[in-house]
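Quick one: the structure is below, and I'll ask about it shortly.
Rest of the complex left out; these chains stay put.
We call the chains A, B, C and D, going by the order they appear; numbering starts again at 1 in every chain.
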Amino acid sequence: MTVVTVGEILMRLSHTALRRADGFVAHFGGAEANVAIALAGLGVQARHVTALPDHDLGQAAFDALRRYGVDPSFILRGAGRLGLYFYERGASLRPGKVIYDRAGSLFSLLPPSAYDLRGALAGADYLHMTGITPALGENARKLTLDAVRLAKEMGVKVSFDLNFRSSLWTEEDAFAFFEAILPSVDLLTASSDGLAVLGQENAGTDLKKAELAARAIAKKWGIPAVALTLRESVSANFNRLSALYLSDMVYTSRVYPVEIVDRVGGGDAFSAGLLYALLNREENPAEFAAAANAYKHTVEGDFLCVSSGEIRALMAGDVRIRR
Amino acid sequence: MTVVTVGEILMRLSHTALRRADGFVAHFGGAEANVAIALAGLGVQARHVTALPDHDLGQAAFDALRRYGVDPSFILRGAGRLGLYFYERGASLRPGKVIYDRAGSLFSLLPPSAYDLRGALAGADYLHMTGITPALGENARKLTLDAVRLAKEMGVKVSFDLNFRSSLWTEEDAFAFFEAILPSVDLLTASSDGLAVLGQENAGTDLKKAELAARAIAKKWGIPAVALTLRESVSANFNRLSALYLSDMVYTSRVYPVEIVDRVGGGDAFSAGLLYALLNREENPAEFAAAANAYKHTVEGDFLCVSSGEIRALMAGDVRIRR
Amino acid sequence: MTVVTVGEILMRLSHTALRRADGFVAHFGGAEANVAIALAGLGVQARHVTALPDHDLGQAAFDALRRYGVDPSFILRGAGRLGLYFYERGASLRPGKVIYDRAGSLFSLLPPSAYDLRGALAGADYLHMTGITPALGENARKLTLDAVRLAKEMGVKVSFDLNFRSSLWTEEDAFAFFEAILPSVDLLTASSDGLAVLGQENAGTDLKKAELAARAIAKKWGIPAVALTLRESVSANFNRLSALYLSDMVYTSRVYPVEIVDRVGGGDAFSAGLLYALLNREENPAEFAAAANAYKHTVEGDFLCVSSGEIRALMAGDVRIRR
Amino acid sequence: MTVVTVGEILMRLSHTALRRADGFVAHFGGAEANVAIALAGLGVQARHVTALPDHDLGQAAFDALRRYGVDPSFILRGAGRLGLYFYERGASLRPGKVIYDRAGSLFSLLPPSAYDLRGALAGADYLHMTGITPALGENARKLTLDAVRLAKEMGVKVSFDLNFRSSLWTEEDAFAFFEAILPSVDLLTASSDGLAVLGQENAGTDLKKAELAARAIAKKWGIPAVALTLRESVSANFNRLSALYLSDMVYTSRVYPVEIVDRVGGGDAFSAGLLYALLNREENPAEFAAAANAYKHTVEGDFLCVSSGEIRALMAGDVRIRR
């Protein structure tokens, strides 16, 4: 079982109050890389395709992937800058916030031809990409299209997470791009932001509404499988999470009430959990994916790196200390 | 729009367990200085009148005001000590606690004549002081009276926060002093502690009771405007906050459920929010002030320094991460 | 009033994510030592009997007991290793976890004859031990039996906390040992884990079920007093705690809802609170013990070190900041 | 006495090993802003002209200038990115290193016309700029020329620090630019890097060689005053620092042996010390400037913020603790 992910790796610099920050905690992350790392932790072969600067920080990002078992063979190195983002954790009624500082990164400047996509996709089961990459500019948009096209050509299934970031592009541009790519997608994942771009309203954790939205999308673009991450944001510290997965039938998870340690990367853990569940023919893919999402919210950093056993334990619901 | 604040600046030294502390986090604060900083952040001109030691720590306090845009021109410097307080954050059923170490501070020892109050008040809209200053001893009590008297004389409105600290003076002394000053007050703010000194019971977040209390106080001392911060302390980590503002009519805010990051300075953020709202003729001053109060509880340190837009966003209630 | 405790002291090394730990916070603790320290804080004479390595870390453990007022005169020093455990704090749906690294510790290798038990027990009111010590191997099992036997002989009451750690021994071995010792016990404390070993089901915070369990145990082994700590684990961050104490009559506490700062050592604070309450003829020993348990959950580290006044304040329920 | 500085403010992110960094300490700095802050600390009026993003980090940089007494009235705010640099402190035989991430910053993108240079220079004694600004691109180069031209026109003396950064432009481009600007300079400061661009060899701390170099430069470009910072780099932790100042006569300082706390910003402290010394007609400007340089090396962060008394104490040479 092998999954190939393509996308930018960023360094996140966190502080509880950006305006008063006298230092930052650093984590590496990126929607697709987070999926790769989570899959590697779950025992799935993961190859990540990206470009990283040839200085120490680029090397550190490279090391991070290697550390958690992702195959870095298809990572380019070159002169350029590493994308960054500054992150202020929210609390209670004060939402978290992000200052992106990723414009002009090496990844956003390289043309698709720079990468050995064919080599990376050889023998893979899935290609996983997200709506963030095409938002990074012309090169990245073309890279997304090329990778999806090549995957289809090589018989690799396409998983796409409909991440939408309003600070990177407009809803109109996003919709136009998504329209072009959706017919090639085998597995579509979306949260409320992505649903909005497709013209669907926020379902919160209402499974009925969610099912209607999933069916509408699947039908409109002929997508065989659609997964939705459902979230009710009670406060910046406390959310309720659920999931729906529609393929030949509808699967739903229960609602996970989560006291949040780190809000970032939940959707990526969801995608990884879903891909794992599908590759391993889990009985209820929605449950496993929702549990992975919930688990990620309890862990600091952009990615989740745990075994399937740990996710199953969370599903089982015993929160007593293990000693 | 200009507000003048007068009062002591303290250095707060925090640790989660004072008895086992091997170090402290330092913040500067003080009821009136907190109001000045919050107002400066909201775009109101703020001048703070105080006295600070001429050593590095006094300079650091001076720098802190300057950093956040408060006009420090009326700050005295001289030989003496800086008031301190040690703070242990509460958690759950264990309340936070404070060890004051402010006796003998430079501010408490200087006579009112040392300050250029007339210069500071020139052209100001409001003078804001609190019940903490008169609790600091004879000089500070006289300073409070002199400043209020001069403000009235110069046509500057008097805002007074009825803070009461039982560790600094008795309820009897406080009441006697408040009796003397209340007839000169244009805008009175109080929480349950202050209400108790005036013989009113804790209203929790009961708006009916709160209105009765406000009306009683306004009537008894002929105060044109009375604002109450309402609080239900569920645990040291979780409070419910609300507000009532009585002038020509009664304004009330909704109830904000707050997971607390830092308990200190909420009332000062309330005062600043209220003064901003009045100076800017906000539709519902109680709502803005309550939101400022709630916001402060989500931020570490003694003061709040955010734009009015950020407070309005909290009022709007969207707690999802912004990216 | 004097209580003697016998047991191993461990160094706990904590990190929020053991797999990614680049450092650890260190605390000393151990079920019985935690009780000794809590009792010393409450003003009860406490002597702790243990063995510690003669290197700097052993000295640090020795210093920790001394620091909080425990009499260290009966602590042995010698060549060997200090028991350790690594602790990952849980959050929300992710439970905390412990990696024990205590095998082969000096304490577990010494024979009972190495200790001056008779000297330690001279003049004591209670000997307090727990189910952890006999789980540490042959020597420690024999030490437990010897200490209990000697206490009975010397007229010292035996308090025993039925801690059960499935990672140290099997339920069968534990039951066999407990069977042997229970008839000598004057005061038995147990939580759901210990109840399970004795064949009783988890009562959660159901006082009816708890009373039945306590009565069954008291009757079966002829134990004059049985105390149960009752817990409902809502999440790793939030528990509800209660207690029942059965002697000549039944005492129950109210339910304390606790946002958890540190999960470790709650049961030991309970035991200390109970012993203090019994020695001081508190009206409701269950209430005091439950409050001590709840208090411990709000404090970082393995042990609780507060005065009885602070526990009474928690019982009184005022969570507002004290200044 | 007023000095105007023009230049970019960067956020420096430091770690002892960039490749393994899990977090960074943040400082604000920039060659010209460092001079402004140091001058403000010495009691000289300092205005800094720059552009900063309108997000929290830009505000933090703005706050930093304000905190230390620099007049921020001429700072532009707008959409864009803040220049960054990553810094790895050197140790012993391993030199410190810098990864610049400043391309595309707001400052580098704005045209000179965006700034109110005339307003900023009004009534000033000196304009101080450095060789870093023209290395930042076309806009910044033009800004440098415009500012210098306007200063000359308005009768403001021009101080220029011949900083050369090989990672920003080539020696040839630098030399071409310096040739154009040097005839307008009233006070030129240079270290060995700058000397090299002008074709002079590194003098180490050899005062003879240094004097020859200074005289050659002064003569060739008709510069009335030339100051050289002299340095012998024994290790990354230990340097020997000295200075020469040539105007109507030659002033030299003694050699300061310095165990280095923070290598960055020494030259800027030198420039500030020199400007202060000239504005205050110090007897030996070289000595004061060299002492400011040495002092900076003992203090963490990009800038020095001390009184002239503290610099004089360092010149006096008593290193015993003051208590």
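Methods note: a contact is a pair of C-beta atoms (placed from the backbone, for glycine too) under 8 Å apart; a residue touches a chain by one contact, two chains touch by 3 or more.
Nothing here was measured: the structure is a model prediction, and the numbers come from that model.
Enquirer: Total subunits of the complete complex, with 4 given?
Expert: Oligomeric count for the entire complex in this file: 6 copies.
Keep in mind that, in the parts below, only the chains that are shown with their structure count from here on.
Enquirer: Check the residue numbers that chain B and chain C use where they touch, and answer same if over half are used by both copies, otherwise different.
Expert: At the contact between chain B and chain C, which are copies of one sequence, the residues are largely different (under half shared).
Enquirer: I need the rotation angle between the copies chain A and chain C from a CA superposition, between 0 and 180°, in steps of 5.
Expert: In short, 120 degrees.
Enquirer: State, to the nearest whole Å, the distance from the C-alpha centre of chain A to the C-alpha centre of chain D.
Expert: Measuring from centre to centre gives 44 Å for this pair.
Enquirer: Would you identify the shape of the chain contact graph, picking one of line, ring, star, complete or other?
Expert: Shape of the chain contacts: other, as it matches none of the listed patterns.
Enquirer: What chain-chain pairs meet the touch criterion?
Expert: Chain pairs that touch: A-B, A-C, A-D, B-C, B-D.
Enquirer: Which bits of chain B are touching chain D when the two form their complex?
Expert: My answer: residues 63-64, 66-69.
Enquirer: In their complex, what parts of chain A are in touch with chain B?
Expert: 16-17, 19-20, 85, 90-98, 100, 165, 167, 233-238, 263-264
Enquirer: Quick one: which bits of chain C touch chain B in the complex? Just the residue numbers, please.
Expert: 256-261, 294-295, 297-301, 305, 313-314, 317-323
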